[in-house]
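Only one protein chain is missing; all other protein chains are in place.
In order of appearance the chains are A, B and C, and numbering begins at 1 in each one.
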C-alpha cells in the first residue's frame, strides 16, 4: 500500500477520485455522519481510513456506525449492518438519531441546486405536470434540515446550478415560509429547531461554500479547471471573490485506499 | 392431577382461590389481555390452562404472550419473557399494542371504586395535601381507557366502594370532561377513541357488572355470603335487582391447577 | 396456542380489491413482497392507492402494469441499480397516476402515527420546502381531501405552535392506516410470530397500521424457535391475518441471510421499462409468461439462484459480481 501523503498529479487520478477525496476532507474526526447511497459512502469510508477514524456513519435504513467489509450498494444493504453499533429501523434513524439531534454532517446529492443551497431531487418542470420525475426527497430534505452541516456532491452543469430550481425538495439558507410561500432566511422557519445548514457543494470542477448570508461562493477550483470554466457551468451569478485556491488533489495514499480498501470491487470506481 | 370439573364446596377453597377462578372466567379464548402484577397473573394463567388456551397476555414492561415456567412477581420480571412472542419496551406495550387497539381485556386492581367504575389508586384525601399516597396510576388509567373490556379485582370494603372517590385515577363509565371537570358519559370524552370500558368487578364477596347506563350492579354473590352482606360493604346505593345467583366456586381441577401448576411456590396462594 | 391462516399466493392476491390502499414491507430493494405484486398484476388489479415510506422495484412493477391510481411516498427507485423510478416518472408525467410527495421523515412519522393509533405525529423535519407547498398537494388537487376517502387526510399537514417550551412552529403530519399491508418476512412461526433479519425498516409500523396484514415468507418455522429470542421478533401472531409460504418471494429484491438483491435483474428492468411498450414486453416475459412462482424460479434458473444465495455468516452473497473488477 502506498503510504505517500504527496498529492497525485493531474492525469494520475480520475474526477471521481477527487470528488471522493474532497468529500472525505469535509468529515471531521468524531462526526456523526448521515449519508446517502453512492459517492457519500466512498467519502465517509475514505475519511474513516485517514484523518477521521472516530467518525461514525448512519444510513437511512437504520444501521449505525457499521464497518462493512464489502461496500454496500444500497443503504438498506445487509452489508451496512456488519459490525454496526446498532441496527434499528427508519424510526430510529430519522427520529431517534436525526430529529434527536445527534447528526453533525449530512452527505447528499441532488439534480438541481440554487445559490442558497436549496436542492431539487423531485421533478423537472411544473410539479403538477412535470417533464421528468426523479426519486423524490427520500431523506434529503430531512438530513439537510437537521444535520449541523450538509455537504452536497453533484455534477457541474449549468442546468443543475440554477437561479431558480423547479421544486425545492431540500431546504437551503433561504426557504419558503408556509402557508404563503414567502422566501425567508432559514432561521425564520426553523426557529429553535435550527441546527445549521448546507456548508459545501463539491462537484467534478470545484468546491463551493456558503457565506454569512447563506449565498453560495466559489471556494476552490479543481486542478485542470479555471474559475471561468466554473462560471460557465453555473446558471446564476456566482460570487468568485473569495476563491481560496486550487482544490487539493487526492494523495497517493488516498488513491491506494480508494481502489484497494474502499472499493476494491470497482462498484463506483472504474 | 384432579381432572374433575365438579365445583368445590365451601370450606374446600380459600377466598383467593375463588377470586382467581372467577377472574379466569372473564377471559375469552383468543383475548389479548393486558394484566398487572399479582392476582391478574393467577387469573390469566389459570384461564390459559383451562378454557382460553389461545388468550395472550401483555405485561406493562413490554413482554407479549410470554409462557413463564415460574410465576413472575413483577411485570418487569425476567420470568415474563420466557418464550414470549415479542419483548419490546414500554413504548411498544403502551403505544404499539394498547393505543394501537390490540387489547381486548384489561385486568386491574384498585384502592377505591365508585358506582361508574372510576378507580382511585393515587391518594386518600385531598390530592393537594393527602392523607395517604398509593402507587399512582401506573398503567391502570391507560389500560382502562383503551381495553375493550376491563375487569377489576378488589377487596370488598365499604370504604373502598364509595359514592365519590377521592381521586379519579382511572376512567369509568362517567368521567370528567376537562377543562371544566363536568361529569359526562365516557363516550363524550373518548369520542372516536372509545373502545369500551369496565365490565366487571370481582371481590372476595361478589361479582359486580355494569348496566347500559354504566352503573354498577350486583351480579353474583360468592358462596357463604348474602346480598345483604355485600350491601353492607358497599358505600353507595347498590342495584341488587339484577342478581343472577351465586358465583360458581372453583372446580377441583381449577384448584389443582392453581396450586400445582400456576403458583406451586406459594407466592400468592398460601 | 394460536394457529396461522395459511393461504396460497393466488388466494392472497385475490384478497386485494380494486382501489385498495396498500403499504408494503421492506426498503427500496430489500424484502419486498414481489411475488404477491406479480400475482396482483396477473389478476389485473386496478386503481390501487399505494402509501410507501419509499418505493422500489415492487411499486415500479405495479405502476408500470397500470394497477395504480394514487401514489404517495418520499422516494422511488432502486438506489444504485436504477436511480429513478422510470415507471412512476412516465405515469406521473403522463397524468395517469396522482402523486403526492413527502420527505422520508414525514412518511416515517405518518406510518408511525398509524401504527400507534394517533391521528398525527409532530415533526420539524423538511420545513420550508415545496413538499409543503399547497399548490403541489397532489391529492387535494385530485379532490381527495374532502373527507370522503378514509385513507386520505383532510389536510396534507398542519403547522402548529408549541405551547409547552416555546419552541415555535413545527408540523403535524397525518397518520396513515392502509387497508392492506403486504409484508415479506423470511420467517413466520407456527403461531404467527414474525421475524425479519438484520434490519427492521418500517415493517412493524406497516403491520400495526394496516387493517389486514398478509405476510409472505420463505419458511414457516416452529414458533418455539422464534420465541427463544423474543427481542428479535417483529410481530405477534395476532397482529397478522394471513400467511403465504413462498420461497424467493422477494426476488429480485434481497432478503438478508436468504439471498442478495439481483443487481443484473434490477438494472435490466430499470433500463428496459422506460416506455410502456418496453414495460409490456418485460411483463410478458417475467409476469404473464409464467403462471406460478415455481415457473418464475425455473425461468431464473439454478445458476442465478445459487449466485444470489446469501452467506450464512454475512447475510449477503459473496458470489455475485457487483462491480467492474
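Just so it is clear, contacts are C-beta pairs under 8 Å (C-beta built on N, C-alpha and C of every residue); 3 or more make two chains touch, one makes a residue touch a chain.
All values derive from a computational prediction rather than experimental measurement.
Asker: One chain isn't displayed here. Which of the visible ones does it touch?
Answerer: If we consider the entire complex, the absent chain touches A, B, C.
Asker: Out of B:88, B:110, B:214 or B:249, which is the one that touches the chain we can't see?
Answerer: Hidden-chain contact among the options goes to B:88.
Asker: Looking beyond the chains shown, say which of B:37, B:203 or B:233 touches the absent one.
Answerer: B:37
Asker: Of the listed residues A:59, A:95, A:116 or A:167, which contacts the missing chain in the full complex?
Answerer: Of all options in A:59, A:95, A:116 or A:167, contact with the hidden chain holds for A:95.
Asker: Given the full complex, what residues of chain C touch the hidden partner chain?
Answerer: 113, 117-124, 147, 150, 153-155, 158, 162-167, 170, 172, 174-175, 198-200, 231-232
Asker: By the contact definition given up top, give the residues of chain A that touch the hidden chain.
Answerer: 30, 32, 53-54, 56, 63-67, 81, 83-88, 95-96, 99-102
Asker: Residues on chain B that touch the omitted chain in the whole complex?
Answerer: Spelled out for chain B, the touching residues are 37-38, 60-63, 69-70, 73-82, 87-91, 94-95, 98-99, 118, 122-123, 127-142, 145-146, 167-171, 175-179, 181, 186, 189-193, 263-268, 270.
In this text, only the chains that are shown with their structure count from here on.
Asker: So that we know how the chains sit together, what is the shape of their touch graph: line, ring, star, complete or other?
Answerer: line
Asker: Would you mind telling me which chain pair, A-C or B-C, is linked by more contacting C-beta pairs?
Answerer: A-C
Asker: Distance-wise, how many Å sit between the C-alpha centres of chain A and chain B, to the nearest whole number?
Answerer: Here chain A and chain B have centroids separated by 57 Å.
Asker: Which positions in chain B are in touch with at least two other chains?
Answerer: none
Asker: Quick one: which residues in chain C touch 2 or more of the other chains?
Answerer: If we look for residues of chain C contacting two or more partner chains, we find 204.
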